[in-house]
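Note that one protein chain of the assembly has been removed; the remaining protein chains are unaltered in position.
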């Protein structure tokens, strides 16, 4: 009935980041700042949002289905979240009202006091740990992997909360960037590989943590630095900051796809401008796979920076050959005798007057299932394009992600099923090329990929997973704990 | 409570088209096609939408506050609008639930049967006509100027409905592109000056009318031609089309601002690609007012085509120096100690890594109040831009529109209050230039503006209004009929 | 989705009053008082409610589907209805959201100024008048018969508004108790036969009008007197009251069913206590049709007063043998293998411990279709009653009402289809008796019914309609104006 996700494009043939986190301690209006920061991270999770605040004695929470600006839509709402410390979370993957209990930050009253946690990432041995905890009498209130951490903290035998927290994290494998709150202050933490991003900033006397630097920009904070892989930063209510490295030394493996698609182009990630990297991927792509064409046309909006790079490198003019509608709704009734591909046309429409008779290079950031690419190539042909050459600003996506990105099963990934020639035929392009994995590493400033010891997590391209995948390995065992998410409201 | 207009940017310092219309006759699923067509015209009116259909014996209507995809969000809803003929309307200017009665198409049971009307434009003697009708006993159900036409038809003494309709239109002055329905068929009509656009297309055996050609594209119809200024086209249920010219010969004066901003870039208007015209304005602007700079940066999204033209003409690279968020909500609570201009940053954020230390040319389509321009220039400076030169793809907007565009009072138009030098200082730009009126006419393919007999309505730039403005002239007389719109729910 | 009418019992086999009206002039908080007064009249119309107020210069309105306490549920809502004069209306008969435009008070901007009207009753020549008005160019915005009066006022040739109003009413036939507002003040008026009730009261300097005296009680006003049949009372903003008799002399025929069922027992009607009359009907019924039984059991709640009278006259003890639930919802999903008649049991449940083995007299106010009576008799038998005698506190309901009461078609009235013996068998009662028409007249204080010149409208019992029924007579003629109510939203 209500149209909670007007921006969500369910047909979107894209990998989707599953979460964004934001936290602030020491700010007069922490809740309003958190709402604004989450709004800047909305692209990381558009289905649900939650916030928890602490006013020195009590914790307060509010969660809802929908966008930040829908759920936190009034001064009254924010006034219900008082205090100088607040943290929040945006997410995908929650369907229907029944999922309210899965919306983060999760909160529990532990013996030591209140504890909240907001998590970006995915724990790859969550089911294994949950089974053991339930045997010991733990009762789970959500189906979120994140809740495992809370129960591990609650049942740890260590004396201090920080010790119990580290004890819990040592049992966990996978990807996590966490923002936690206790009555003592805020803890921000990144897994030893640093798979998901997390940055720290400052505004006045307040300390801010966020998934991406753009959230610092928008609230007016300055970027201090990123939280290092394996680092745990504690901030108390006096503003005293302490850094811990409880996991020893690891080679970090941050997600390279953040540079390709997930992060906003105006973010700075691992010290590099995302926009700059994307343009540079376009440059590499033009060097590797130049097409003889009249126009460079981005698939909007994610293909735009690479297309600008490709155009500048190649000298072929950059033009808007596809116009994107800003009003893409989730469901729309199709007329049965309407146009072919009306669903795509609602979102993207050919700039026919421009395209007609021209040889074009289409630039997109990635190909997942290939269905959208096929429709867009056809749209260009229907608009009269003489030739359509597709260039993709990432290597072929052949493997699923288990670190907090919503990927289809491997069998549905076009690149897992076909070679490039077959893919070109499938999408009906005159030619198709992907940037090489080394080209991608060059664009992020490396000389190339270190085979023995890759600098990034690039498992979706290479299948080289940097952690064990315990739950996946155990999945064949039937297990009462692998309940469907919507089993009980 | 509900967040009906997530896309609406109330701070948007833009002129706004007030309406879009769509109609189809002879299609199996007329209502679904109309919903899709209105969706493609959503940029012309984002606050409310209505649709009326006819199934051969009865008329059916549904109206609602919100976007097309919100109001017509289910197959059940569309099933309540049966029949092979349907028409619809999107609009701005309706605030709150109380305005349901003003949502078009308006409908009345006349003695001759049902009559519906959807109107894009504004009748400049509506108050004058309404006062006279009320004296004779007419009871108005809306505060819309459009209702005047229905009452004129209802009380006309001519025998046939077509004669009564023409009789009514002859009393009306101003801008109107109309799509009407009777039990006999559909009537599309454009005022003698053709101020607002209206096109005709075909899909299979069905005839389609729409404000812009993009709506034909999206439903899969082919463009036949535009309805000519002063033309009235009738289509009956057998598909027989007849054209009438009831108003004699006029020099047409279509709105030139449709080319500058209102229409979608993928529409074709007066035989010209809107995208092409906008790029050409950028070219003219670069010829007239070249800036010595490192980067050409569009104010997204409306400044992009002119910026591409400016970049191509000048050789200065086109870059995305401002990133636009897709998640702009209507209301948002500001943290009091947040950044300066957080409201603008929610929508637009500087690509700091790109801009820092650079001399930039900002390209926008127009300047209305100047408040947004001022904030964006400041955002570029805060991001480290060395120089900021503003170039505007239209002449200074000095006059209000009375033909269906929502303009602020003249006293709030920056160009009505200042000369260009003062404006540059107000927005804090290093330099400011507008395209000349002749440059604009060149971009639409003319040699220049014909002074004695302008080819377009350009009153917002020149003050040269092509019709009388009766209500405006009579406004000093106190009048019980000039009731506030929301007086009675 | 929302459960707007939790109290409404759609299965209720009852005739239903269709409207209640309330108005006040000269009160500081007229809107709050009107809400409270309408709340006391809620039993006269539970589906929709509207209110219009006047603050000395503007009129304000709000309407909604649901109960008074749902629609006027906040101080903010009432603050939107400022001024010292207000009137309101509760009604049945509006289905779905589409009926908003039919919710009264209706309002129009006439040449002489604003005019609002709230109507209890039914105009029996409305279609005839509407056809004529539409021929002359009138455009109707509702499908309510009441709107005819507004158009007649708008098009009357008389000079003053009062003359135009009387001119309009002279063309109208049927039942109407009206509360109107103009910028000059309030007009209350009752049709020449006085079919529907209307009373006048005073609180401080304010004058109050209402359908029933209970509304005066609840707002704290004292009853002055009823508006006489054919009387028109005007009150201006200074509190000056003038009474007019524009229709000459008639024999009044107020509705006798108001005493039987419609009015609240705590109202005083035609100078008589409704509760007292109902008890007296029970006394007459016991005199006419004594049953040899152990217990007198009312069908709650409407049968209670007559049952008390019957018990007092007969000496048989009054007992609650049927318990009524207060939580009767509109829709409820039946278990397929649940009890027989679970739908009735949700509302009424047998007090089995009391009834078992007893001979009982059931007292109900009326029998309409007989379906509920049949179920209740069966419920008593299932609970172990030895004998079930039904006594009814009104004569057999054989005819439809055309004066503002929702009656089924005549063919569905049990008494129109069967004699009393057959009715007894249909409802499976051991005996069945109705009070006689003269017994009913005795209960309201008459010696009996005057055959030539009945003192009340009792057409539902006798078929003796006191007015012409023009629309009914013309109904065979197909007519484009008899549109279904929900044709256009």
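In order of appearance the chains are A, B and C, and numbering begins at 1 in each one.
Rule of thumb we're sticking to: a contact is a pair of C-beta atoms (placed from the backbone, for glycine too) under 8 Å apart; a residue touches a chain by one contact, two chains touch by 3 or more.
Given the structure is predicted, the values throughout are model-derived calculations rather than measurements.
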Shown chains touched by the chain that is not drawn here: A, C
Sole contact to the chain not displayed, among C:42, C:183 or C:407: C:42
Options C:183, C:312, C:371 or C:431, residue touching the unrepresented chain: C:312
Contacting the left-out chain in the complete assembly, out of A:155, A:272, A:378 or A:407: A:155
Touch criterion as defined above, residue of A:74, A:141 or A:421 at the omitted chain: A:141
For subunit A, residues in touch with the removed chain: 52, 58-63, 100-101, 107-111, 113-114, 134-141, 150-151, 154-155, 480-481, 483, 487-489
Chain not shown, touching residues in subunit C: 2-3, 6-7, 27-29, 32-33, 35-36, 39-40, 42-43, 46, 66-70, 72-75, 78, 203-204, 214, 217-221, 264-266, 268, 273, 275-276, 301, 304-305, 308, 312, 317-320, 323, 325-340, 342, 345-346, 349-354
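Following the convention adopted for this analysis, only the chains that are shown with their structure count from here on.
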Chain contact graph, described as a line, ring, star, complete graph or other shape: line
Distance from the mean Cα position of subunit C to that of subunit A, given in whole angstrom: 62
Separation of mean Cα positions, subunit C and subunit B [Å, integer]: 50
Centroid spacing, where centroids are CA-atom means, of subunit A and subunit B in whole angstrom: 37
